[in-house]
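All protein chains of the complex are present and in place, except for one that has been dropped.
Let's look at chain A:
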Amino acid sequence: MDSSQLLGITTFTYLFSTLLYVAIFVFKAERLEKAATAFTVIALLIQTAGIALRWVESYQMGIGHAPLTNMYESVVFFAWTIIALYLIIEWKFKTRMIGAFAVPFAFLAMAYASFSTDISKSISPLVPALQSNWLIAHVVTCFIGYAAFAVAAGLGAMYLLKDKSGNNSLLERLPPLKVIDDITHKTMVFGFIWLSAGIITGAVWANSAWGTYWSWDPKETWSLITWFIYALTLHARYTRGWDGTRIAWLALIGFISVIFTYYGVNFLLSGLHSYGSN
């Protein structure tokens, strides 16, 4: 058994998790509730084992480094963080309805990582610039932020869906609008703090590698744009009392910016972060 097999299995287990959560939501299959959670926890454990094994394998190859260094590894970690965060939210807010809106992100991420021909799955050694203790701190903080924004976008979509369709019996089972709004906000606050930490660790790293903490390279600039979008969202809520639909839309717009920062910049623009694109 090697790490790519485990991570391949993870893709299908997340697909199955998605189906279970959608079944709970659409068919009111209450008997499946515990099974969905249990299955997702197991899937997360398999993925954790896969990531850990990939780390071990890199040491066996003599080029040991944390599995957070290229597009493939980052997408895998992104999926991992989304599931971990979702399970925490499920446990904290005692609702499984969010699953159908959050778990698919993890499945899509894993499917992209496994089946895309644009990205290489091989474990490759680190170029000198990436050999730093800041690597783990920077990548982990950024991706916790990204994952939180993904979940917030799922919640935003859920809010809009429920808000638009009025007295649909299917959507009645979703948490009350006020609750969805509250969780969306909290998730965005959580993401904002981690994104801030991600930008800061990136700046400190850049300064220790190149002597410039900020060079306006496209990745940096886009992360700042994303940061501004969420800063605006939080200000609109605190000072103007925005909530509901408008915040839900901002959660979606913010996530588009996240996706562009994470993915679009690597493939459409050039810059210092080019290691991420293969």
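In this section, a residue touches a chain if its C-beta (ideal position, glycine included) is under 8 Å from a C-beta of that chain, and two chains touch if they have at least 3 such contacts; residues count from 1.
Convention: contacts and distances are computed from a predicted model.
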Chain left out of the displayed complex - its UniProt protein name, from "Ribitol-5-phosphate cytidylyltransferase", "ABC transporter permease", "Cytochrome c biogenesis protein" or "Ring-1,2-phenylacetyl-CoA epoxidase subunit PaaB": "Cytochrome c biogenesis protein"
Residue of A:Y59, A:F115 or A:F228 in touch with the missing chain, whole complex considered: A:F228
Chain not shown: contacting residue from A:Y59, A:W91, A:F115 or A:W216: A:W216
Missing-chain contacts mapped onto chain A: 63, 124-125, 127-129, 131-132, 189, 192-193, 196-197, 200, 203-204, 207-214, 216, 218, 221-222, 224-225, 228-229, 231-232, 235-236, 239-240, 265, 269-271
